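The following block contains the structure, expressed as structure tokens.
The complex appears here without one of its protein chains, the remainder shown in place.
The block that comes next holds chain A.
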Amino acid sequence: MVIGNYRTQLYDKQREEYQPATPGLGMFVEVKDPEDKLILARQYGSEGRFTFTSHTPGEHQICLHSNSTKFSLFAGGMLRVHLDIQVGEHANDYAEIAAKDKLSELQLRVRQLVEQVEQIQKEQNYQRWREERFRQTSESTNQRVLWWSILQTLILVAIGVWQMRHLKSFFEAKKLV
């Protein structure tokens, strides 16, 4: 699970400081999974929180861009973006878990250890998946190289044979052989 929080502040040129909050300034958040499929595409305000859970292992792409056209008026404007992305075990809200499952402090500590171990397991599964995929890719590349070299050899041999026969018929025609 991935939780992202962001907050934006617009630079006020007159007062030369960042405004505490800018209503009307929105950010568009897009998340793509490793197969380039859009799994989240939403617009949020100047402050927002987005969550997604990955279903396939690999590189996910998180993009934030401003939807505001007001920027075109402010040449040299600056926008301060506070960004916080928590992944895996760090995304857990332990206060909420403690309240929901009514855990004592010690139980909550043990719960955190369990979450950490689960994250380690997930990472190990990912390593196994990646290694297998790497192996498949390498095998595929190897196959292609093999077929290419066989094909190239056959073409070279065929051209050589054709050249010899062509030259032979040429010399015979010229009555040199």
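One rule holds in what follows: contacts are C-beta pairs under 8 Å (C-beta built on N, C-alpha and C of every residue); 3 or more make two chains touch, one makes a residue touch a chain; residues count from 1.
The rule we apply is simple: contacts and distances are computed from a predicted model.
Enquirer: Pick, from "Transmembrane emp24 domain-containing protein 3", "Dynein light chain Tctex-type 3", "Autophagy protein 5" or "Nucleoporin NUP42", the protein name that UniProt gives for the chain of this complex that is not shown.
Expert: Listed in its UniProt record, the absent chain's protein name reads "Transmembrane emp24 domain-containing protein 3".
Enquirer: Determine which one of A:42, A:109 or A:168 touches the chain that has been left out.
Expert: Touches the omitted chain: A:109.
Enquirer: Would you mind spotting which of A:41, A:81, A:146 or A:161 touches the chain that isn't drawn?
Expert: Only one of A:41, A:81, A:146 or A:161 touches the chain omitted from view, namely A:81.
Enquirer: Residue by residue, what part of chain A touches the chain that was omitted?
Expert: Residues 2, 5, 7, 31, 36, 59-66, 68, 71-72, 74-85, 87, 89, 94-95, 98, 105-106, 108-110, 112-113, 116-117, 119-120, 123-124, 126-127, 130, 133-134, 137-138, 140-141, 144 of chain A touch the chain that is not shown.
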